[in-house]
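Here it is, the structure, as structure tokens.
Complex shown without one protein chain; remaining protein chains in place.
So that you can tell them apart, the chains are marked A and B in the order they are listed, and the count of residues begins at 1 in each.
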Amino acid sequence: MWRIIHQLGSPPWVYRFCDRVIPWLLPLTAVALIVGSAWGLLFAPTDYKQGDSYRIIYIHVPAAVVSLAGYYIMAFAGLVSLVWRIKLADLAMRAAAPIGAAFTAVALITGAIWGKPTWGAWWVWDARVTSMLILFFLYVGVIALFQAYDNKTIAARACAILSLVGTVNIPIIYKSVDWWYSLHQPASIKFTGSSAIDASMLYPLLGMIVAFYALFALLLMLNLKQSLTSEYSQSNWLIKRITT
Amino acid sequence: MQFDSFSEALTMGGHGGFVWAAYAITFVVILVMMVRPVINTRSMQGTIQREFDRKQAHEKDAS
Partner (left out) sequence: MADQSGIDILQYLRGQTARHVRLQFASPSEIVNPLLFFLLVVILFPLGLGPDPERLALLAPGILWVVALLANLMICMRLFVDDFEDGSLEQLAMASTPLALSVIPQLLAAWMTGGLVLSLAAPLFGMMLGLPVSAAPVLVASLLMGTAIMLLLGAVGAALTVGVRRGGILLALLILPLYIPVLIAGTRALDEALHSGDPAVALAFLGAGVTGGLLLAPLAIAAGLRVSLEL
């Protein structure tokens, strides 16, 4: 087990790992996304309440799930970097931030597009949407903090601390926004409620969630490879690897 | 297939614009996120290769 951890800290090893995994993960993810989307768009049954606009769920929910998970992944990488001073953890954290932010933005945009035909408004202040917006700001904060420091090694450490503070706060934020919403909720509708979902709609959703997780892993590896190429452009191991 | 015709799939009972727009935006974002690092990495690799070749040629001349 220690060997694996040791290898994870070795840039050449991780680079080789990415090189080996990306060639099959990329097509696999692409296929999963296309199949999942087609299933959700064309084969899943029409919702009797919302009609066909609900099909946006097949990208909205996976994006939201992965954006939340992504923050924890980023914070974990930050923790590892802070405690064990492993450069690769630094790079992983830096890579995760914009990816997570992008997923959060996609979740918010698709949520708004879903909201318009379904509930008549582009923006609704319900618990999930509001929490997602706050999560977006947490991501933006980490990215902005990173940009503010000139010394990027120190910057990464600051971001690690911020992400950890954010991780502790996320459950608190989600819980309190939930609470806030339940207190002010208009008597009638619950916008993003947890209504029982039929199996024929659930399976494509689960499939897309898995596909999005694979996508996150893929994007992380692609970005990691880019960072490694940039950081170690003068290192012998990298030069050898590229020129042979 | 849930829809009887292609045009039905496109309009989605009136909500077609929203659904397809949402999917389109998402896929564009995903595509950009996949392509950007690949292009950047390739370009950096190209630079490293060229630098290496230049050094090789230089050494050859020197010897």
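By definition in this document, a contact is a pair of C-beta atoms (placed from the backbone, for glycine too) under 8 Å apart; a residue touches a chain by one contact, two chains touch by 3 or more.
Please read these numbers as outputs of a predicted model, since none were measured by experiment.
**Student:** Specify the shown partners of the omitted chain in the complete complex.
**Tutor:** A
**Student:** Touch as defined at the start, partner being the missing chain; which of A:176, A:200, A:230 or A:243 qualifies?
**Tutor:** For the chain that is not drawn, the touching residue is A:176.
**Student:** Pick from A:8, A:35 or A:158: which residue touches the chain that isn't shown?
**Tutor:** Reading the full complex, the residue touching the unseen chain is A:158.
**Student:** Going by the contact rule already stated, which one of A:18, A:75, A:124 or A:138 would touch the omitted chain in the full complex?
**Tutor:** A:138
**Student:** In the complete complex, which positions of chain A touch the hidden chain?
**Tutor:** 82, 134, 137-138, 140-141, 144-145, 148-149, 151, 154, 157-158, 161-162, 164-166, 168-169, 172-173, 175-177, 179-180, 183
Quick note on the criterion: only the chains that are shown with their structure count from here on.
**Student:** State the interface residues of chain B toward chain A in the complex, per the touch definition above.
**Tutor:** Going by the criterion above, the answer is residues 1-3, 9, 12-16, 18-19, 21-23, 25-27, 29-30, 33-34, 37-38, 40-41, 44-45, 47-49, 52-53.
**Student:** Across the complex, what residues on chain A touch chain B?
**Tutor:** Residues in contact with chain B: 26, 33, 37, 41-46, 51-53, 55-56, 59-60, 63, 99, 102, 105-106, 109-110, 113-114, 116-117, 215, 218-219, 222-223, 225-226, 229-230, 233, 238-239, 242-243.
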